[in-house]
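Each remark here refers to the structure printed beneath this line.
A protein chain is absent from this complex, but the other protein chains hold their places.
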Amino acid sequence: MRWSAAGVGGGSVLFAVLALRVWAVFIDPDPWPSDGAMGGPSSAHWLGTDAVGRDLFLRVVESTEAFVGPGLVACAVALLLGTLAGAAVGYVPDHPVSKVLRGVLTLLSAWPRLVLVVVLLAVFLAGVSDPSAWAPARVYVLGALVGLSFVPQVAGVLSERVAHFRRARFVDAARAHGLTDVAILGRHILWANCRQLLLRQACSVFGAFLLVETSLSYLGDYGVPEPRPSWGNILADMRSAVVRSGGIAGDSGWVEAARSGGLLGVVVPSLAIVATIAGALALAEYFAQRDAEA
Amino acid sequence: MRPALAYLARRATGLAAVVGVSSALLGALLLFAPGSPVAEQGLAAWLGGFWRGVFAGDLGPSYRGIPVLDLVGRGAATTLPIVGFALLLSLTGALGIVLGLGDRVAALSRPLRLGLHGLSLVPVFLLGYVALVVFGVPPDGPRRWWAAVFILAVGDGTLSDVILGLDAERRRLVEQDFVHSMRLRGLPLVRRLAPHLALPLAQLLAARLVFLLSGVLVLEMVLGIQGLGLMGYRAAVKADFTLLVAIAVGLTGLVAAVQLGVDALRVAVDPRVRKDSRQTARGSV
Partner (left out) sequence: MTLLGLHGVVVDGTPHGAAAPRRLLDGVDLTVEAGQITCLVGESGSGKTLLLRTALGISTARPGLVGGAVSWRGRTVLRPGQRRPDLRAGDAGYVFQDPGQALDPFRSIGRQVEDSVAVRHRGLARAERARRAEDWLARVGLPDADGVARLHPHELSGGMAQRAAIAVALATEPELIVADEPTTGLDWSLRRGIVELLEQLARDEGAALLLISHDLEVVRRLADRLVVLFGGQVVEDGPGAATLRPGPPRHPYGIELAARAEAMRTGEPGPATGRGATAPNGCVFAGRCALRSAATFADRCATSPPALTAVGDGHLVRCHGVES
């Protein structure tokens, strides 16, 4: 097995994220400040404190709770529904169900993802009797919705692949041997030939979910509710503090900003977001390479 | 000429149907939101009222008191130029790189390529944030506008996708025999191949538009630009469903209109669509 930079790089990043997520389980939630607000890095607070005095490092680690679980939910929804739809459309394209599915998927794919998610979320929250009770589980609902928004893409890519293999000779041969369509589809086509494709899609979904969750948490209303941390809402907190002082390039200057801890509050979550998304994309690239070699 | 117009008319009807069905589906969704006009009036009534309102130019007041369509118009006037210019900027940059470097795009020195794609990978939201916080982009004025255009053109993988897509098309094209024939005869390649590239390029940009609309939504909110995105978000939060639906349907309409534009380009450029291809010349020669 040849060593792949994308695979190792992406894999390590995501593994690190997963490790942080596990660690987060053991972190005492909402450690309340012992030192002053916006303190710089110290031995007690490795990355300093935020505007309210909470330990920044712990908050950054805890933020993984906001997207790892829900991100996996997004992957599950996208893969499950996408596979069902894609396999149907690819294997029996002339069946009326496939035609309906194709229409639905086309409609779904015409929407910008964020628009779709925000609209669906708005409807959902308007529909439940007590929106605030849903607040902690909101990210999981978000995950499901993001997964849903990816179904057309997954189904599209998969149906092309399935249709290609459907036409291959071995399908007729397998049928002659008495294998049912389901077995052919499940084992020979999907598992044998579509595995990497689906894994690649899963990585893209995960990366996209992080982006959506971070953006919405940054904005405030639909993301992770305070006081629970998310890289998005940490950035939002920091923004008010830093922009007020004219930006890092403004009056306070880099040194002051670093000393006050505001710089870290901006840089660390940003790097974490970029690194995780890049890791997910790198892993997706790895699966794409493996897929192409097959 | 007539087959061409027939083709366009068919496409236009199809796309209009997509927009119509989308609005109906959206309405159906809103049935589950108590307090929404759909839940109160029933789907059919609401749908009829909505489209009547669109064509009459009046959808009623928004949560802010200003008529919905006025708000949408204002938002569109802010957002659409940003999206349009961003696409243009991305296109120009990609064209410059791909046509300028030709075969060398693939061999581009690794750090430069990683840098460009790396920057392009960064989510738009983050780039906006960096612009705000690190570069101190002011909360108003042309600097902010240009920052938004530039960020949209590059971020979320847009620039990289356009470059890679363009490069793949160019490579596919130059392997064609008719291009070899042109080369041997010394014909001006760029001019002759422009129509061949224009179509896949337009298709690429049209596909990219959907992503850009997601990005502009976030960017507006980060940079505080009063456009369609910010407006739509506030409408969702304030549960002003009429405004939300108007914006959502408007965006779908935009995507459909752009797709129709691409079809029109195809008709203009590709004779296989223009002419009735059943008219193959007879003769066994």
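When the chains are written out, they are named A and B in that same order, and each has its own residue count from 1.
Just so we're on the same page, a residue touches a chain if its C-beta (ideal position, glycine included) is under 8 Å from a C-beta of that chain, and two chains touch if they have at least 3 such contacts.
Just so you know, these numbers come straight off a predicted model, no measurement behind them.
Trainee: Taking the complete complex into account, which shown chains does the hidden chain touch?
Mentor: Spelled out, the missing chain touches these shown chains: B.
Trainee: Using the touch definition from the top, which of B:R11, B:R144, B:R170 or B:H196 touches the missing chain?
Mentor: Of the listed residues, the one touching the omitted chain is B:H196.
Trainee: Considering the whole complex, which of B:R10, B:R52, B:R143 or B:R183 touches the chain not shown?
Mentor: Of the listed residues, the one touching the omitted chain is B:R183.
Trainee: Can you list where chain B touches the absent chain?
Mentor: Output for chain B: 175-178, 180-187, 192, 195-196, 269-272, 275, 277, 279-281, 283-285.
Assume only the chains that are shown with their structure count from here on.
Trainee: Taking the mean of the C-alpha atoms as each chain's centre, how many Å separate chain A from chain B?
Mentor: 23
Trainee: Report the residues of chain A in contact with chain B in the complex, numbered from low to high.
Mentor: Within the complex, chain A touches chain B at residues 106-107, 109-115, 118-124, 126-127, 211, 214-215, 218-219, 221-222, 235, 238-239, 242-243, 246-250, 266, 270, 273-274, 277-278, 281.
Trainee: For the complex, give me every residue of chain B touching chain A.
Mentor: Contact set of chain B toward chain A: 18, 21-22, 25-26, 29-30, 32-36, 118, 121-123, 125-126, 129-130, 132-136, 210-214, 217-218, 221-222, 232-233, 236-237, 239, 241, 244, 248, 251-252, 255-256.
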